[in-house]
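Every protein chain of the complex appears in place save one, which is left out.
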Amino acid sequence: MAVLGDNRYGKDGIRLVQVVRDGRRHEIRDLTVATSLAGDFDDAHVVGDQSAVLPTDTQKNTVYAYAREHGVATIEEFAMVLARHFVSDVAPVHSARVRVEEHAWQRALVDGSEHDHTFLRHGPQTRTTEVTVTAEGTSVVSGVRDLVLLKSTGSEFSGFLVDRYTTLAATDDRVMATSLTARWRYGVLPTGFDQAHANVRDVLVSRFGALHSLALQQTLWEMGRAVVDGGADQPDVDHVELVAPNLHHVLVDLEPFGLDNPGEVFVATDRPYGLIEVTVRRD
Amino acid sequence: MAVLGDNRYGKDGIRLVQVVRDGRRHEIRDLTVATSLAGDFDDAHVVGDQSAVLPTDTQKNTVYAYAREHGVATIEEFAMVLARHFVSDVAPVHSARVRVEEHAWQRALVDGSEHDHTFLRHGPQTRTTEVTVTAEGTSVVSGVRDLVLLKSTGSEFSGFLVDRYTTLAATDDRVMATSLTARWRYGVLPTGFDQAHANVRDVLVSRFGALHSLALQQTLWEMGRAVVDGGADQPDVDHVELVAPNLHHVLVDLEPFGLDNPGEVFVATDRPYGLIEVTVRRD
Amino acid sequence: MAVLGDNRYGKDGIRLVQVVRDGRRHEIRDLTVATSLAGDFDDAHVVGDQSAVLPTDTQKNTVYAYAREHGVATIEEFAMVLARHFVSDVAPVHSARVRVEEHAWQRALVDGSEHDHTFLRHGPQTRTTEVTVTAEGTSVVSGVRDLVLLKSTGSEFSGFLVDRYTTLAATDDRVMATSLTARWRYGVLPTGFDQAHANVRDVLVSRFGALHSLALQQTLWEMGRAVVDGGADQPDVDHVELVAPNLHHVLVDLEPFGLDNPGEVFVATDRPYGLIEVTVRRD
Partner (left out) sequence: MAVLGDNRYGKDGIRLVQVVRDGRRHEIRDLTVATSLAGDFDDAHVVGDQSAVLPTDTQKNTVYAYAREHGVATIEEFAMVLARHFVSDVAPVHSARVRVEEHAWQRALVDGSEHDHTFLRHGPQTRTTEVTVTAEGTSVVSGVRDLVLLKSTGSEFSGFLVDRYTTLAATDDRVMATSLTARWRYGVLPTGFDQAHANVRDVLVSRFGALHSLALQQTLWEMGRAVVDGGADQPDVDHVELVAPNLHHVLVDLEPFGLDNPGEVFVATDRPYGLIEVTVRRD
């Protein structure tokens, strides 16, 4: 007989732009917010009784009202105050998950100077956070998506397993590129989320760049390890997930045209793509 | 100290079109395949030793070769033979997951008759399957995505929880629309996957249409329940997940123009959207 | 010295769903509308004086109000009434262009029968129209986009020009596929736009299917010619534009795996793609 299993509901794609008018020099925060609630919602499903259901429209309203009431110091703090509200103030809610993406803008140069209120969209990389609040506590998993990285050398791939279907040639010098999604869970919440995020991101990029790569797997492991092992300036991270498509760059065969191609002209391909998923955690 | 956690790798976005030339009347299968392997790959990460790694390029080759050698009777059978191959024939692999999406085509009418070798793309709904093979056995989770459904009446939403941030009015007649993603796990593998898939899909659509809806949550529960409880003609399903964005249709206020709007003119909105996730399982 | 050249402005992406409640059996029309106006708008640009400018927000409101006041018998008639309104009733407007896309839905089968108010989205092909009204008259250009067609045989490509950079082999049997955009201008407005549209679309699909193709160029010419030359049942069309990406299907080389591949297993590629643009007009 059928029974209700896991269920949750919320509002996704809530677009919020906040203008911080601190004198003449404005700042903007450009966010996409998603809320999702779990709790005592069996009757909403099984009987159709909505009396415990806070409408997703209300969740959206709450996001906008909280932006005004509490501001958006960092996306992590904003997500925490929202998630705690849903769990604390809405009785049927046992667990609230709030995801926030921050779309980056930079101050525009106008006639050579940084302008007070003109901004230029800066992408594709997007800062993310996912905050989950339950009776047990608060989890903050921050990250980045669409961090597109490329190394034009310093990457090889050889010595792999060969079977009947293998045609790939080993290479000691290839282009390695990925559009990284990384998510790390803070073991201890940092005092400054902006700085913590910047630090982790810098470690990820630096390891990607500095390591001579034997495989994308190895690179991801080293990136994750550097984040978890941290150090003096680094936030306390107990877990990092890395999802990395291998954006293949194929050397073009120019021999039919009487030309060599010493690692210079490549086709960037979309599909198919390798997809490597690695989790590194603190033991 | 950092340790390697869960990891897997494979090839995604493998596009395969198979032409079945059974006499003059052709059939086509249009698939996107993704393979993903897990197993003894610690050294690939930690030491950079790739000797246990079957390249993702080889996985792609295997998909094309298997299409020729084994054919694609159904996407479920094709995914099973592929996943079993990776686990059985590639020693380091402990678990293989193969996802297949089938893009629908219909035979074109040419001068009024169904044509032998001309086809018309039919979407957006896409049939999916995810097969996972481990030493313990085989799991087949089939489904559909982008099944876009709309009811122009027979849906209400009222009696919900109201708090300080609630502005939504109750309604006893609204448009309800969703782009459904459904995934169901077969408890017993059906003898005919095409028929089983069609049956489940029909139950989902029929319940969506027939039920007078008190909320999308209730509708999804009833859809899932009908699949799990099954019946004489229905496959054995022990678990179904439904993910349903609520594609809001907002009644336009025409009063400023001296016009009424008795449930006739709506704005279809993209964002934000409610997102309801429900699992129904057999007890 | 700089002078203002061509300029126009309007509202794009106006999403309108109309429910036609003719008794218990509903119909729905699902449209995306774009308006664009040209006229006496020099001062809006050069001086910043907006007194001649009907806001794009008003244009959007007009679309919704007209849907209620005039209904949407066909997208062509709806676009005509809107475009004529802007030119006739808004003094500064000399020319109005209204584009409408109609997204297709089909009635859902619920427990085996067509349901009165449940619908299933049907794509990807989309019916389009572009109506332009000026003092000189009304032009109606209807069409279709994303009409994805594939022939699994009956297509060759050989005898082409060869130069130093040519590596392509001639073929006498290939898969030919395209995602067609077609736009045709009615010379005489048909009495029934739905029927006229269906007729032209059927001719396009039928010629694509029936013709043994020597090249996509030839196929497009024959498709366009059949529309312009028309016939007893066909609407009067004086001009048709066809834009057709060549969606290449590449035969997979299975020889490395000891397998042949007699026109059976293909890679469907996205990029790069041939792009053929052909206009056929009545002399």
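Note that the chains take the letters A, B and C in the order they are written out, and that residue 1 is the start of every chain.
Please note the rule applied: a residue touches a chain if its C-beta (ideal position, glycine included) is under 8 Å from a C-beta of that chain, and two chains touch if they have at least 3 such contacts.
Keep in mind it's a predicted model, so treat the numbers as computed, not measured.
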| item | value |
| --- | --- |
| Listed residues A:His26, A:Arg145 or A:Arg282, member touching the removed chain | A:His26 |
| Residue numbers in chain C that touch the chain omitted from display | 1-15, 34, 36, 41, 44-58, 60-62, 65, 89-90, 92, 157-163, 165-168, 214-215, 217-218, 220-221, 224-225, 228-229, 239, 245-246, 270-283 |
| Residue numbers in chain B that touch the chain omitted from display | 164-165, 167, 256-257, 270-271 |
| Residue ranges of chain A at the interface with the undisplayed chain | 15-21, 26, 28, 30, 61, 64-65, 67-69, 105, 108-111, 115, 117-125, 147-154, 175, 179, 202, 205-206, 208-210, 249, 252, 254, 256-257, 259-270 |
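Keep in mind that, in the parts below, only the chains that are shown with their structure count from here on.
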| item | value |
| --- | --- |
| Chain copies touching (chain A, chain B) - same or different residues, decided at half shared | same |
| For chain B paired with chain C, centre-to-centre distance based on mean C-alpha positions, whole Å | 29 |
| Averaged-CA centre spacing for the pair chain C and chain A, given as whole angstrom | 38 |
| Centre-of-Cα separation between chain B and chain A, whole angstrom | 24 |
| Overlap residues in chain B, where contacts from two or more other chains coincide | 15, 61, 65, 270 |
